[in-house]
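After this line comes chain A, so read on.
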Amino acid sequence: MAEILLEALGIYKGYGRIPVLKNVSLTIERGESHVVIGPNGAGKSTLFKVLTGELYPSAGGVFFEGKDVTRTPAWQRAQRGFGRTFQVARVFQHMSARENMLIAVETAERSRGAWIPPWRLAPTSALEARVAELLEDVGLADRAATVASELAYGDRKRLELGMTLALQPSLLLLDEPTAGMSQSERKASVDLIARVTRRHGISLLLTEHDMGVVFGLATRLTVLHYGEVIASGEPDAVREDARVREVYLGHE
Partner candidate 1 sequence: MTHITRRDFLISGAALAAAGALPTAWAQQRGPLRIGLITPLSGPQEFIGSYVKNGAEIAVDQINKAGGVLGRQLALVTRDDKANPAAGVAAARELLTDGVNLHIGVISSTVTLALGPVMQQDNGVLLTTGAGTEKMNHENYTPNVFRIGDSPDARARGQARLMAQRYPNVTRWTGLIPDHEYGRTTWAIFVDGLLEFYPALAGKKPEVLDPVLMPYGVSDFRNSITLAMRQSADGCFNSTYGGDAITMFQQARGFGLVQRYKILVDAANEFLIARGMKSAVPPMWTGMHYYPEANKGNPMSDRFIADYTAKTKDAEPMGWAAEAHSAIYALARAIEKGKSAESKAVIQNLKGLTWDTVTGPRTLRPEDNQAIKDTELVFIEPANTEKGYQVTQYVKVDGRSVIFPPSPGKAMTFRKP
Partner candidate 2 sequence: MMPAEARAARNRFLATLLCVVVAGAIFPSVANRGLVFIAGLLWINVVFGLAFNLLFATGGILSFGQAMFYAVGAYAASVLSLRLPELPFLWALLVSGLAGAGLAVVAGTVALRRSEGVYFAVLTLAFGELLHIVITKSTLLGRNDGLNGIRRPVIDIGMLHLDFSAGDAFYYFILVVCAFLVGVLWMVTHGAFGRALLAIRQEAQRAEFLGMPVQRYRLIAFAISGAITAVAGALAAPWLQIVTPDLARWSNSTNPILFTLLGGSGFFWGPAAGAAILSVVFYTTRTLAGIADLATGGMLLVVVLSLPGGVLGLLNAVRQRATRRHSGTEAADG
């Protein structure tokens, strides 16, 4: 059995009196692409927030590379190798794609303990090269100078993904990476995600609605229903699972 990268044990989380996650546990092994699915309100986003450190669970623990990170603030998780994108792409709207990427690269440098003089106006050529390379990676080289707010939605999502890759994460957490995309864009971004994760040997956790995307990427599926894991395993196995068919695919 491969090494466990991220492990969540008995997560409970509720807003006020309403419980959202009830005793949720899941593991992500190095190299796998783990997709969490579930109908709206199943608690996918909340689970996602707990794993990334945006929220802390009311009970249970999160372990990364064997270390307890349950209450580690998000920025420290990011420095340890979490890479996270948002359902609605979040980038620095008033900066060009290049500047966005530069921020990510410089932050990554700092996280690695490199000293960047606060007063340095322009990045070193090394960083410049890295920025260019990343933009190339996500296919935005030709839009480097475009201000983020003027980028097409799909491009913005890819920019965000690229910025996350700049951190050279060991685990990539994508919240509905293709939400709001056209079919063709979906296809493209699935390929992109598959490519980069494979190239850099990045493990993947994502929540998704679109079944095409799910079965295109997943090496393991976890099904969340009303805040509980009702099935987890090989995609095909899950697909055959009676309860899943009943509660989940029934909804399709």
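Descriptive notes on the structure:
Here is the rule we use: contacts are C-beta pairs under 8 Å (C-beta built on N, C-alpha and C of every residue); 3 or more make two chains touch, one makes a residue touch a chain; residues count from 1.
Keep in mind how these were chosen: all candidates are chains of the complex that A comes from, given by their letters.
All of these numbers come straight from a predicted model, not from anything done at the bench.
All listed chains 1 or 2 share the complex with chain A, though the touching one is 2.
Partner candidate 2 is touched in their complex by these residues of chain A: 52, 54, 73-76, 78-79, 82, 84, 86, 90-95, 99, 102-104, 106-108, 110-111, 116-123, 128, 160, 163-164, 166-167.
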